[in-house]
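A single protein chain has been omitted from the complex, and every remaining protein chain is retained in its original position.
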Amino acid sequence: MSGASDTAWRVGTVVEAHPETPSARRIIIDVDGWPGNIAGQHLDVRLTAPDGYSATRSYSIASAGPGSRVDLAVDKLPDGEVSPFLVDDLMVGDMLEIHGPLGGWFVWEPDAAPDAAAERDGGGSVAASARPVQLIGGGSGVVPLVAMIRSHVAADDSTPFRLLYSVRTPDDVFFSDVLADDGGMPALRVDLIYTRRAPDGWPVTPARITREVVESSVFPASDNPRVYLCGSTTFVETVAEWLVDLGHDPRSIRTERFGGTS
Amino acid sequence: MLSAGPTPHIDTAEWEFSIVPESGEPRTWSWEQLMAEKIEEVTTDIHCVTHWTKLGTTWRGVSLDTLFADVETSQDYVMAHSYGGYTTNVPLDELLNGQAWIAFEFDGEPLDPEHGGPARLIVPHLYFWKSAKWVRSLVMMADDEPGFWEQSGYHIHGDPWKEERYW
Partner (left out) sequence: MTHLDGNSLAGVLSELFRFDPTTASARCAGCGAIDVLARAMVWEGTPGTVVRCASCDNVLATIVESDDKLWLNFSGITAVEVRR
């Protein structure tokens, strides 16, 4: 596998689909000829109506590694053209046009050779894996970060990993199965921030993420972490600004904003 | 629709609109001055380049016939400039004779910034990307020159009946 993009449109068959949260659905697709993917990459899904009108949307992949199955978690945007179909109407056995894997930037690989973009990344010649990894996700923005966690676990990688995850309520947690498992993952720490409603007995009152929470939860700038930040534009911009304020090198922060039109 | 960029938010107190003929001396309207012009209600179909047509949309605005009444020009082409920097080109004779308006209301509501407010050009007989959102000036040109999207793949004229979508 390389970070290079792949140009072919492929046919994917839905092999599993079930509710992930009240507004989102987990969809597992077996893609004919899929070459495997690196954690953090995305794919494009193209839907074509009977009159020929087609709409293409990008979705982050929650899985990583070889194999032809990709794991998606799609959040329904009520005015969207594509996501309501994927969440409400798509059935097991349906076929979709899939383009990917795509993107060589917002990616993490275990045991990485010195990163292709390392010099521009504030990392000098240090291998990417030698630096701790701070994942920060808002809502469905956790999806590509889940792929990185899975990749980290699958490789039994020793890089210190932390995830700071902001969600509205306990029901809105994506991939709670993967995240709940951190007892078996000594090199991973998960910090959850509930913004609207917390589980019973949760020590902190639900509130929006703050600079203080970021400061106390993420690896300090002195540890020179690589930061992957994914969520809505507002979330990404707010948190990125705090990180830079807290001394993180902007070149060490990689971002992925979610659009609002899917 | 010129929507690909940050949405400009222009207060009507700051807003102004100009027509700039070859003399270089603009004819300029403040928001109050535009509102004092003859306002027309227009019901028309609009044609988006991505295959859809919206029938019977209702707009309120000032006809370009009214706005060009005191403008002296012998040039035949117009470049529409928007707040936010986008441009689109239209021949002058396709803006006059009841073919184009500076519109500030859509279906009875003030135009919000996402839809080109406070005011946008509407040229309903051309594809809708020619109906420049957030219009700020019309600059006369001796020759037709492509605007922002027309330089980048879209048709220089954009007539839906001839399906003039792309180069």
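In order of appearance the chains are A and B, and numbering begins at 1 in each one.
Methods note: a residue touches a chain if its C-beta (ideal position, glycine included) is under 8 Å from a C-beta of that chain, and two chains touch if they have at least 3 such contacts.
Because the structure is a prediction, the values reported are computed rather than measured.
Chemist: Among B:V20, B:V49 or B:M79, which residue is in touch with the absent chain?
Modeler: Counting the whole complex, the residue in contact with the absent chain is B:V49.
Chemist: Taking the full complex into account, find the residue in A:L47, A:L102, A:A155 or A:V244 that is in contact with the omitted chain.
Modeler: A:L102
Chemist: Mind listing the chain B residues that contact the chain we can't see here?
Modeler: These residues of chain B touch the chain that is not shown: 1-7, 48-50, 85, 114, 129, 148-149, 151-154, 165-167.
Chemist: By the contact criterion defined above, which parts of chain A meet the unshown chain? Give residue numbers in ascending order.
Modeler: Touching the chain left out of view, chain A contributes residues 3-7, 42-44, 52, 54, 56, 58, 99-100, 102-106, 116-117, 120, 232-234, 254-261.
Here is the rule we go by: only the chains that are shown with their structure count from here on.
Chemist: Where the centres are mean C-alpha positions, what is the separation of chain A from chain B, in Å?
Modeler: The answer is 41 Å.
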